[in-house]
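Showing just some of the chains, left in place.
Per-chain residue numbering starts at 1, and chain names A and B are given in the order in which the chains are listed.
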């Protein structure tokens, strides 16, 4: 059985980190799939998907990490191409990656106790982000 | 057909890297699935899954890379929240990501010759790590 839904998430710019676990869990429940996988993919080249303990300190740590590793306040070749000045957003997105795959067991996402699924909007402006959620199982 | 198993792996702390290829391959054999995919997901927010050539030199290189990029001997905002001092573990885990998906062909994981599936325990202590392995195919 295949069950597909698209969710739209409103995000702020500059490394906004949004917990999307509840929205995904709701889709799992609706699907009535007992055992299988849930593939989560963000459309766009300036956003990423990963998991984390969604907590204020870590949210701040993660933003600092990206700022240190791929700073926003310098110039990238991409910025010369499009004059958008979001080269840093693209690099961060390619590094984190657009997708993860989580197991479904007994119609629940099989996550750790302190593990949430997060969307990261790296772009330099607010965006409505589209996430494709595909469940496959019995 | 869906085939689900959970494996428990004993790990040391501080970037222990464990080759879990044989355990996953054993599950593929037991499932008798000929063609499909194998999704591997680690529960918890201080561990990651990736692939590498599992070799002593590279294991050391990878530990050094994480220590250079996300050092353990500094303070993170997360550490102030929980007094656990494992902020570095969380950041490394979110960067590597919790899941990969490997193809199954002829009831074998379709990996490169020098490519192993590894679990990385980034936490600052030994942990029993739970990995959810879900196979889907014919």
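Just so we're on the same page, a contact is a pair of C-beta atoms (placed from the backbone, for glycine too) under 8 Å apart; a residue touches a chain by one contact, two chains touch by 3 or more.
Bear in mind the structure is a predicted one, so any value in this text is a computation, not a measurement.
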| item | value |
| --- | --- |
| Given 2 placed chains, full-complex copy number | 3 |
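Convention: only the chains that are shown with their structure count from here on.
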| item | value |
| --- | --- |
| Centre-of-Cα separation between chain B and chain A, whole angstrom | 19 |
| Complex interface listing, chain B residues touching chain A | 2, 4, 39, 41, 43-45, 69-70, 76-82, 87, 90-91, 93-95, 97-99, 101, 130, 132-134, 136 |
| Residue ranges of chain A touching chain B (in the complex, touch as defined) | 35-37, 50-53, 55-58, 60-62, 64-65, 69, 95-97, 100-105, 110-112, 114-116, 118, 136-138 |
